[in-house]
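Heads up, this is only part of the complex; the chains shown haven't been moved.
Letters A and B mark the chains in the order given here, with residues in each chain numbered from 1 onward.
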Amino acid sequence: MKLSEIAQLIGADFNGDDKEITSMNTLNEASATEISFVANVKYIKEVPSSNAAAIICNSSTLDKIPSSCVALVVDAPYWQMAILSARFAPPLEDTSSPKAIVGEGSSISSKAELANGAIVGKNCNIMPGVYIGSNATIGDNTTLYPNVVIYRDCKVGNSCVIHAGTIVGSDGFGFASDKMGKHKKIYHIGNVVIEDDVEIGSNTSIDRAVFTTTFIKQGARLDNLVHVAHNCEIGEYSVIAGQTGLAGSSKLGRSSIFGAQSGVAGHLEIAPFNTFAARTGVTKTIKESGKVFAGFPFMDHRAWLKIQGKLARLIK
Amino acid sequence: MKLSEIAQLIGADFNGDDKEITSMNTLNEASATEISFVANVKYIKEVPSSNAAAIICNSSTLDKIPSSCVALVVDAPYWQMAILSARFAPPLEDTSSPKAIVGEGSSISSKAELANGAIVGKNCNIMPGVYIGSNATIGDNTTLYPNVVIYRDCKVGNSCVIHAGTIVGSDGFGFASDKMGKHKKIYHIGNVVIEDDVEIGSNTSIDRAVFTTTFIKQGARLDNLVHVAHNCEIGEYSVIAGQTGLAGSSKLGRSSIFGAQSGVAGHLEIAPFNTFAARTGVTKTIKESGKVFAGFPFMDHRAWLKIQGKLARLIK
C-alpha cells in the first residue's frame, strides 16, 4: 500500500516522496518498509530510535519523530491505526496458494480441513474437525485432537499434543474506542508460535499477536480452558493449570508454575522459576525467582496464610 | 396443544372451555394463546395483570389469577412447567423447512452445516465446522470462524465476527428440582439475538433464553471463554474481558466495561457506563453510572484498594 494512500485513508497530510509500505508493526520492530504508530505516552520514548518508514502520531509527538521517518499526524492515532489494520490483514484463506503439503506417515482425517498453503510434518495425527489455516505449519509427530483450530500463519512444533476444541490464533481482544464508547476492530496480523514438546488441554484459547508473535515455549504444559491473550510469552517447561488467564503482552519466565484459576494482568514480566498457588492474581512485574506466591492482589504465600489466620480470628 | 391435554399431562383439574395453546411464556410476556406459570412468591405480583390464557399455579395463588385466565392448580408448578416445556420445544432441526438460503458473495465451507430453514446474508464467511441451525439468521458481512455453533432460532447481525469454537444458543442452566434433589430439564424455547458490529472471542458460551431472548447489543465486545447465561442482556458497546461470567437474567447497561475473570450474579441490573476491575464479583443491582468497582463482594475501587492496604499492614 502506498504511503500516499495510507495518508488519505486516515486523513493525514502527506507531501513527501511516496513509497510502498509492506506492513504495520510496533515502534521497536518496524523495518524501513513498515508503518508504526504512537498512541500512548508510555511509548513515546521508543519513537526516536524507530526504524519505521512512517509513524502515525498526533501533533504533540511530532517533534520526536526521527528525520528518516514520515510523520502522519492525526487526532486519534489509535483509532486510525485500527482503520489501517484492516488493510494490512491477509485474507481468511490464501485460496491461490498451493494445496496443503502433508509429510510422510501423517494421518489426516477426511473431516479435517487443511487450507491452501498449510504444511503438516511427518507422522502427525490430524483428527476429524481440525482446521489448519493458510501458511500454518505443524511439525513432526504432533497430534491435533478433534475440532482443534489452528488459525492461519500459526506454527506448532514437533511432538506436540493439542486436545480437542482448543483454539490457536484467534484475534486478540484489541480495539480502539472513541469518546462515545464505540469500538473499531484492530486486525491482528501477528501469529502464535508453539515450540516443540508442548501439550495443551481441551477448550483452551490462545490469541495471536497484534503484530509479531504470541509464544508458547518448548516443553510447556497448559491445562483445559486456559486463556492466553495476544502477545504473551509462556516460558520453557512452564505449567499452567486449568482456567488460568493471562492478559495481553505478559511474559512468563522458564518453569513458571501456576495453580488453577490464576490470573496475570497485562504487560507484566515474571522472572523464571516462580510458583503461584491456585487463584493467585498477579498484578505486578516479578523480578525475583524461586518464590511461592498466593492471593489477589498477590503476595508471598506465607504472608497470605498469615492474613487468612488473622481474618479467621477477626470473627471470633 | 389443547388446554385439556395440558391439564391431563400435568395432573390439574380442568372443566372450562377448551382452547389451543400455542406456546409458553413469562407472566408479563404471555399472549392470550399462551400458557404461563407462577412458582416463586416474587412473581405473584405479576399474576393479576397477565394476559396468559392459562397459568400453572398452586392452590395458594389461586385467588390472584385473573378471571380471564384458566388456573391449572398443581402441587409443584415449577416441576410441572418443566414437564410441559418438553412439549413446546421445537425439534432439533426443521427437516421439512426449505433448504438454507445464502446471500450473494457469501463463502460457505463445504465442511460447514446449514440446517434447513437457516438464512445467511451477503458477503459472509462461514468457515469449516460451523453449524447454523434451523430458522437461525446471519446478517451481511459476518464472519463465523471454524467450529462456531449457532443453535436454531438465534440471530446474528451484520458485520459481526465470531471466533472459533464459540457457542451461541445452548440451553440455559435451568431445571426444576424435587425434594430428593432430582432434576427435570426445562426446555429453553427462547433464543439469542446478537446485534450488528459485535465481535466475540473464541470458546465463549452464550445461552439461549428460557422464553424470549438473550441479547448482545450493538457494538459489544466479548473476549475468550466468557459465559453468558440465559436471558442476559449486554448493553451497546460493552466490553467483557476473558473468563468473565454472567449469571441468568442480568442486564448490563450500555458501555459496561468488565475486566477479566469478573462475575455478575443473577437477576441484577447494572446502570450504563460503569467499569469493573478484573475479578470483580457484582452481587447487587447498580443504579449509579460512571463509577469504578472492584472486589468480591464488589465495592468502590478506592475502598477496595484501602482494604488491601489495611490487610497488608495487619500482617506486619
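By definition in this document, contacts are C-beta pairs under 8 Å (C-beta built on N, C-alpha and C of every residue); 3 or more make two chains touch, one makes a residue touch a chain.
Worth saying up front: this structure is predicted, and the values here are computed from it rather than measured.
Here 2 copies sit in place, and the number of copies making up the whole complex of this structure is 3.
Here, only the chains that are shown with their structure count from here on.
Here the spacing of subunit A and subunit B, counted between their Cα centres, is 31 Å. By the touch criterion given at the top, residues 92, 111, 113, 129, 131, 147, 149, 151, 165, 167, 170-171, 173, 175, 177, 180-183, 185, 203-205, 207, 225, 227, 229, 243, 245, 247, 261, 263, 265, 281, 296-297, 299, 303, 306-307, 310 of subunit A touch subunit B in their complex.
For subunit B in complex with subunit A, the touching residues are 109, 111, 125, 127-129, 143, 145-147, 161, 163-165, 199, 201-203, 219, 221, 223-225, 236-237, 239, 241-243, 254-255, 260-261, 273, 278-279, 308, 311-312, 314-315.
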